[in-house]
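One chain of protein is taken out of this complex; the other chains stay put.
Coming up: chain A.
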Amino acid sequence: MSLLEAKGLFAGYGRIRVLFDVDITLEAGHVTALVGPNGHGKSTLLKALAGLVRARSETLEFAGRPLPRRASDRALAGLTLVPQGDRLFTGMSVQENLLMGAYRRNEPVDDLLAHVYDLFPRLKERRSQSASSLSGGERRMVGLGRGIMAGGALMMIDEPSLGLSPLLIEQVYEAIETMAGEGMSIFVVEESPKRIESVARSVLLMDSGRIAWKGDMSGFWQSDVAQQVYLGA
């Protein structure tokens, strides 16, 4: 059974339409990449799924149930978005940020917290520091850690490499690979398919607000659309 299914999804900001008739199906336990050039609606799709952008669709189901309308209810249902630019709670400590990630969970979260500190030892050192004092890479780790703390069924990550140095990008993708190895279902937006090809099993290519191609990562570079968009052939 698919984990998330959207059919005929349209979304936009006010009068500006961004997404047109998007159909996507995400499988549980997969890493699915959403690639495509900037400004073509990738982030908007994640926001629409998270409930931050108004959307209408024929079908919008998550884990076999229709998604609730409010963004907060979607988060409670286990659909987690790690937003672009981290959006940390800058007046809180690192640990408080992580605990906010686990807001939806009523049970004790010590195990999860230990797990996040295992994955990002730097955060353990800085646990009581204010989030505003962190470097860009550390902030990204807190953002991802917050997503892990939610322990949702699907984690959507918006451009985890944005604004980071190549070395840090590598570290971030290593962490995502570890998470994937643990069987997490991940839907990740990435401008460059190169960065994600070793991690992702399936790929969706977004072009001008539509899904232009979908399939296995292995077949991506052979597709005509990929060649047109990325190689200009």
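The rule is simple: contacts are C-beta pairs under 8 Å (C-beta built on N, C-alpha and C of every residue); 3 or more make two chains touch, one makes a residue touch a chain; residues count from 1.
Everything below uses one rule, namely that contacts and distances are computed from a predicted model.
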| item | value |
| --- | --- |
| Listed names "Branched-chain amino acid ABC transporter permease", "Probable chemoreceptor glutamine deamidase CheD", "Multicomponent Na+:H+ antiporter subunit G" or "DNA modification/repair radical SAM protein", matching UniProt entry of the absent chain | "Branched-chain amino acid ABC transporter permease" |
| Listed residues A:Gly101, A:Gly137, A:Pro160 or A:Pro193, member touching the removed chain | A:Gly101 |
| Hidden-chain contact residue, picked from the options A:Ala63, A:Met92, A:Ala153 or A:Leu168 | A:Met92 |
| Sole contact to the chain not displayed, among A:Ala28, A:Leu76 or A:Leu119 | A:Leu76 |
| Touching the absent chain when the full complex is considered, from A:Leu4, A:Ala50 or A:Leu204 | A:Ala50 |
| Sites on chain A contacted by the missing partner chain, in the whole complex | 50-52, 70-73, 75-76, 80-81, 83, 85, 87-92, 96, 99-101, 103-104, 132, 146, 150, 163 |
